[in-house]
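Only one protein chain is missing; all other protein chains are in place.
We call the chains A and B, going by the order they appear; numbering starts again at 1 in every chain.
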Amino acid sequence: MGRPIHVIVAVKQVPDTSNVRINPETGTLIREGVPAILNPYEAHALELAVQLKNTFGGRITVLTMGPAGATEALRECIEQGADRAILVSDRKFAAADTLATSYVIATAIEAIQRETPADLLLFGKQAIDGDTAQVGPGVATRLNLPLITCACAIESFDLDNRLAIVHRRVERGIEVLQTPLPALFTVEKEIAPISRAPLPNIIHAARYTPEIWSATAPVAFDMAQIGIKGSPTIVGNAHTPPLKKAGPAITAAEMGVERAIAEALTAIDKAGVLTGSKA
Amino acid sequence: MTSRIWTYIEQEDGRAHPVSWELLGAALKLSRDLPDSVVECVLLGEHVEPIIDQAFSFGASRVYAIDDAVLRHYRNLPYSAGISNLIQQHQPEIFLVGATTLGRDLASSIATRVSTGLTADCTELAIDPKKILAATRPTFGGNLMATILCKTRRPQMATVRPRVLPTPQPLTEWKRGEVIRAPLGMREDDVAVKLLRFVAGEAEEEIEYADVVVAGGRGVGGAKGFALLRELADALGGVVGASRPAVDAGWITYAHQVGQTGKTIRPKLYIAAGISGAIQHRVGVAGSDFILAINSDPNAPIFHIADFGIVGDLNTVVPELTKQIRAAKAAQKHD
Partner (left out) sequence: MTEKLSFDAIVVGAGPAGVSAAITMASKGLHVAVIERGRFAGSKNLFGGVLYTSAIGDVLPDFAKRNPPFERPVTEQGYWLMSPDSVVRLMHKSQAYKVEPAEAYTALRAKFDAWYAEQAASFGALLIPKTNVIDLIRDAQGRVIGVQTDRPQGDVYAPVVILSEGVNNLLTQKAGLSKVDLPPNLVALSVKEVIALPQAAIEQRFGLAGAKEGVAIDIFGDATLGLPGTAFLYANKTSVSIGVGMLLAEFVQHKLRPHEVLARFKNHPVIKPYLQGGEQLEYGAHLIPEFGYDRMPKLLADGVMVAGDAAGMVDALHREGTNLAMTAGKFAGLTAVEAHKAQDFSARFLRMYRRKLNQSFVMKDLKQYRRMGDFLGESPHFMKTYVDFANDAALRYFSAHGMAKRDMEKEIVNSLWQRRSFFGVARDMMKLLRGMGA
């Protein structure tokens, strides 16, 4: 067997937005009780890392920037097969936008690589809390690494010759790209199916304590590039989207389906939206 | 000093993506609220000459073009490096990019290279009283809209999804403005990533730019129910769309999904059958000219945005609708 692999996976803990509820009476968000989960794309990224580790032997390091509670997401990564987990956490990082986030992640990855260089960096395609899809490309750009976003399959992975062939999903189909390694991929969910973690991993994870890095140790981050200071974008006001004014609604059962539809067609006709496409 | 509002012209194989013109149209509107501003386009690729004229026809006053064989296919490195150089030279105030797979990949790298703020997937753009770009986007799973500002760094960057903005018409009379041609300054050997081949996806119906979309949700109940919608769509010369649960259930493919995690559409006629009208769905159809909702629940939120609503069972309403439309068309032919 060839040499072992080192994969770094950047993960984010996010509120489970599929669980967000709206108070039907007031129309406001119910934030309480929204569970925090590992961003779903990273769960798949980690599975890819585990597959590669199973093939080549080696190590997986997971990394997140977030609040103390994000250790839960890291523990989940240990359960799924990661070997080392690092939480970069400090008040000073708070309110970071994607530019500041990519600076912190890139700088932390450089520090990890000073110990063990990585062959592959994996990111989720996007984090479901913001859906921005910016941090992965931002980190690749900062580290000057080849970037492949929306990777959906690995065709070949040649660690000895440092070359991978990757499928990338775009609107019109699939691009088949060749890239040298190390490289940074952001992944789609199809990249690898989630498997149920074996019990010994769960036990190992329950006993595992992630490393916590602050803004000053073991890496001294540039204070001008982190947190609010390092974030050019600021969030102005937030509001619930307005509804446009509704037209009439008629009940088919009351007036009969045929007539109801005749009325609907008259309304469409009057609006004139189909003239042109009709003939 | 003149403020430059830039838009990116996304092209592949010599064809411009329509989102490019949507951005250009929006930029012209922003320009009215930003004193002493001009609207200019950025275009990269190989053999892109014909697209330059198109840009002028949509109202650009200047086009920056980099035409190079290395740019034949989109790849992150040469495209982002090329545009970042242009930005550093010409210092635009605002830079808008389409939120396509290509555009998101590109914009993120550029923003990092030039160290500025980028607001992704905006649904609304405006110039605020302090002459800052106010970019509005959904957050928290689409349940809230937030307005994002980038006050201190330039350019102010934003991506906007196709069809969120109206499609402008090309001007009938236009003149060719200035074209600034720049060298890429990179050779093929400098680009490590190679495109080996492209596997075109199965030709799916294009729902984004269709005039009529007949969409179904969980209330349709299954693939069979979608056959009814298909008949109606055919009768109207339109295409079929769907809500996320219908796609998740496998009744129809993802390419048909409308909404926050699907496509944004702005057809002339949108028919929603068995769709409750959740916020994440509504954001995808808000730009429709006319919305007809069919739902058995009179309290369904979809009726709040419908121009006309029919409270009833779609299994009887939809076939009858198809019947009457066919009849009307037949009558028209006879006239």
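Operating definition for what follows: a residue touches a chain if its C-beta (ideal position, glycine included) is under 8 Å from a C-beta of that chain, and two chains touch if they have at least 3 such contacts.
What you are looking at is a predicted structure, and each value in this text was computed from that prediction instead of being measured.
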item	value
Shown chains that the omitted chain touches within the full complex	A
Residue among A:Ala153, A:Ile202 or A:Ala249 touching the omitted chain	A:Ile202
Chain A residues touching the omitted chain (full complex)	23, 26, 28, 30, 32-33, 35, 79, 196-200, 202-203, 206-207
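As a working rule, only the chains that are shown with their structure count from here on.
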item	value
Contacting residues of chain B [partner chain A, same complex]	12, 76-77, 80, 100-102, 104-105, 107-109, 111-113, 115-121, 134, 138-153, 192-201, 211-212, 236-237, 261, 268-269, 279, 282-283, 286, 289-290, 292-293, 298, 303-313, 316-317, 320-321, 324-325, 328-329, 332
Chain A to chain B touching residues, read off their complex	15, 17-18, 20, 22, 29, 97-99, 102, 128-134, 136-138, 140-142, 146-150, 165, 169-180, 183, 231-241, 243-244, 246-253, 257-258, 260-265, 267-268, 271, 273-274, 277-279
